[in-house]
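The complex appears here without one of its protein chains, the remainder shown in place.
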Amino acid sequence: MRFFSDNAAAACPEAISAIAEANRMDTAYDGDAWSRRLDEALSGLFGTEVAALWVSTGTAANSLALAALCPPHGAIVCHRDAHIQNDECGAPEFFTHGAKLLLAEGEGAKLTPAAVKALIDTVRDDVHQVQPAALSITNATEYGLVYTPEETAALGSLCRDRGLGFHLDGARFANAVASLGCTPADLSWKAGVDALSFGFVKNGGLSAELLVFFRPELAMATRYRRKRAGHLLSKGRYLAAQILAMLEGDVWLRNARAANAAAARLAEAAGADRLVLPVQANEVFVRVTFEEAATLRAQGFDFYDWGPGEARLVTSWDSDPAAVDALAAAIRAL
Amino acid sequence: MRFFSDNAAAACPEAISAIAEANRMDTAYDGDAWSRRLDEALSGLFGTEVAALWVSTGTAANSLALAALCPPHGAIVCHRDAHIQNDECGAPEFFTHGAKLLLAEGEGAKLTPAAVKALIDTVRDDVHQVQPAALSITNATEYGLVYTPEETAALGSLCRDRGLGFHLDGARFANAVASLGCTPADLSWKAGVDALSFGFVKNGGLSAELLVFFRPELAMATRYRRKRAGHLLSKGRYLAAQILAMLEGDVWLRNARAANAAAARLAEAAGADRLVLPVQANEVFVRVTFEEAATLRAQGFDFYDWGPGEARLVTSWDSDPAAVDALAAAIRAL
Amino acid sequence: MRFFSDNAAAACPEAISAIAEANRMDTAYDGDAWSRRLDEALSGLFGTEVAALWVSTGTAANSLALAALCPPHGAIVCHRDAHIQNDECGAPEFFTHGAKLLLAEGEGAKLTPAAVKALIDTVRDDVHQVQPAALSITNATEYGLVYTPEETAALGSLCRDRGLGFHLDGARFANAVASLGCTPADLSWKAGVDALSFGFVKNGGLSAELLVFFRPELAMATRYRRKRAGHLLSKGRYLAAQILAMLEGDVWLRNARAANAAAARLAEAAGADRLVLPVQANEVFVRVTFEEAATLRAQGFDFYDWGPGEARLVTSWDSDPAAVDALAAAIRAL
Partner (left out) sequence: MRFFSDNAAAACPEAISAIAEANRMDTAYDGDAWSRRLDEALSGLFGTEVAALWVSTGTAANSLALAALCPPHGAIVCHRDAHIQNDECGAPEFFTHGAKLLLAEGEGAKLTPAAVKALIDTVRDDVHQVQPAALSITNATEYGLVYTPEETAALGSLCRDRGLGFHLDGARFANAVASLGCTPADLSWKAGVDALSFGFVKNGGLSAELLVFFRPELAMATRYRRKRAGHLLSKGRYLAAQILAMLEGDVWLRNARAANAAAARLAEAAGADRLVLPVQANEVFVRVTFEEAATLRAQGFDFYDWGPGEARLVTSWDSDPAAVDALAAAIRAL
């Protein structure tokens, strides 16, 4: 019974079917019928004209977005616990050709305008220091919190004031949208976001992530960067087809709601005292002693320790209800 | 009836089945059961200990290999018509951080030791010039020729003498092996090759290419570079499973033989006068006038013009025999 | 008696004096009184508003210029014999983060619009190939030829038509201006040049080269790149002072004329039969047998062999007239 990562989940039936559907000859790279529908499909979803590029990983989506927003001699502001800082082996530095990440603080991997300002106001405006060029946030955050549309817009407003590009790492964007009940637009371009890494893999996709530019002109150079980074698949139609299949009928939202609901059940079982942070998406951080963690594992539950005395439980679109109930019961029984 | 690229072909049933088979929860990234079998499976195929890493594209495989063999201040010798020079938007330069490609000449995109020597002997041994660090060849070549084991070994011997790493772009390695009837080992490590981009996508794969290091120690830093380049898929098991499925029962060879046989039928139909080059794999370059090309297209055949008066016909594992026969007849009828 | 490179010449008295003059406390980096006069001084010399940045080497000036004109996924067209291709150890690739150099042909390292067009017209306009973004020429060329204002303008016109940035490697710009008797403006911005590496070191400077942007807005990002590349000297005033001293009273032109005149004397002595190319600046390429070269060396003349049967003789601002006469006589006596 696996609760260690939504990365390890299965692909949903719609994504699998899309593979079969796309398995007929068509043009190579991104000239095929599915890929050519992406811009339109995403423009529809977001209610504004966007440019959308598939890639194979969230790391690629994030890094290509940052390379579009920050020059090699610039800096990207992000949270100290951001995925782009801690879990991508320096991919942002690779794709931006050496930009610097400036690390801001905030509870639950969440940034505020004040925290960002406090950081960038220390940068001297001279050639001896890299100048902030972009802000990157993650929604839902690495700790399972969500930014509301208002919170996002406050950061977007700061970006506009300070001339920063605004990137949103949406590896769990679907979970945030599902949690808040708002529109995708509310959490993105309407709040000032320039580029969104729209995650599908954690949410039931097989191998496709999407980079969405709300300033479509940013996509032009990115198309070259994508090819140059080896991320233009010759049979890209399988990626586009997955994404389209998950957009159709709001499969992406349904999947995210299922994951969030499972997390909510675990949170309820854990209770306020055990919860390290509020549970707003599909991640549950609980306080457990070493012995308690061992007790859970002995019952067949798999999860990550998250620092001393804490554990991370991640649910996914396909979390087995029986397993979730069993884990909830086991937590209650601790 | 498409003959413009094997990149546009379907995925073979074994690859598709592997997707379904891998679609159960497992560890993320490359810690899963399928990925962990790759080193062993490939070591078995090649008859020597290798390290094997999946990636999504041939461009990624090539570039990671070159980055392992050439420092930023080095040079890579390749043919003027090499894919790494002409069709990867500078990916080798991106992954190597700016190494230079030195372009050698040779009929049919094929290099000889003499051609390589003629090029590298012009490089002054001082810090004002980038020093050759690697040789990269493509087998089968971009023009559908194959290097025999002996020809490869002669280049390998030169590499050893001159301290060059030896990379083999094997986007159509299967076609070369099938054409020559030799072992994969004969065309690679036994001939001095250090790193092989072993192509699966053009040969019936869905989204997986393989980078094989015959000096396994080269894989260590490459694992970091792969992650850093956004090429470590979180659900990498789908890639490993495809590759394993195509290795089992020699599906990869069967597919390549089918593509080669279709090309041979076209070559026979074209006849010596029309053929620009001998047909040794799955690409046929024919002399056709503008009007002849139009005539073929009017009958529903799709292909690339390849310079003035020439056309490129590419067959694939799933080339429809009826379409091949029809094209053969149409060429005869010109 | 050294004729092997103007790089080995002494610094002229004006440059040396400038060092002493600048040797008093002032602001660090480029905020000092001398550095602050550069933009104005160069704007005066060129008769248009320019931005001028000192650096320590021509390689740095060239590479910073190219980085300003070409993105990492772009290409720079230059001559096959260009210094940026052959003598800078890949510095353009380093500073541009991996742009590709496309090599055009032409007698005496000189390019024509036809040669440039022939090259760039082969580039497919798709993301699989790096797209030409800049043209770089050298005046005087690596073989001592000069581009006239008209020839330069023809290339500038092509650049404008094709959207290419136009860089001029002017390591021997002074020699070209002196040779042609035109204005510096005629060979640069009036002919469409965007960025000029204005050489001082070969022409009697001590350690200063100048990067001149005729589109001053290009200088902004370059100031960061210069610092980032370690080329912002903390005591930059010594560089600015040298340059100003050599501009004052047209020392730079006087020096170049002296070097050119010395070369002309050698050319006359050599005669048309021995000359590989016309002598238009301060380099003389002569046909000499192995024995003849040995004969000259035995008399104390030092120079480079330049391929089989050729020698390169380079004069400089401080070529000793007696040595020049002696070499002229020795050549005549061969």
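Letters A, B and C mark the chains in the order given here, with residues in each chain numbered from 1 onward.
We take it that a contact is a pair of C-beta atoms (placed from the backbone, for glycine too) under 8 Å apart; a residue touches a chain by one contact, two chains touch by 3 or more.
Model, not experiment: these values are computed from the prediction.
Interface note: of C:16, C:153 or C:185, the residue touching the hidden chain in the full complex is C:16. Which of C:224, C:252, C:285 or C:301 touches the hidden chain is settled by the complete complex: it is C:224. When you scan A:43, A:112, A:129 or A:157 for touch with the missing chain, the hit is A:129. Within the complete assembly, A:100 is the residue of A:100, A:202, A:274 or A:312 that touches the hidden chain.
Touching the omitted chain from subunit C are residues 2, 5, 7-11, 16, 19-20, 23-29, 55-61, 63, 88-91, 94-95, 201-202, 206-207, 224, 227-235, 238-239, 318.
Taking the complete complex into account, residues 72-73, 86-90, 93-94, 96-101, 127-130 of subunit A touch the chain not shown.
Listed by residue number, the positions of subunit B touching the unshown chain are 71-73, 97, 127-128, 130-131, 221, 223-228, 232.
The rule we apply is simple: only the chains that are shown with their structure count from here on.
In this assembly, C is the chain whose CA centroid lies farthest from the centroid of subunit B. One finds 42 Å separating the Cα centroids of subunit B and subunit C.
Centre-to-centre separation between subunit A and subunit B, using Cα means, comes to 34 Å. Along subunit C, residues 72-73, 97, 127-128, 130 each make contact with two or more other chains.
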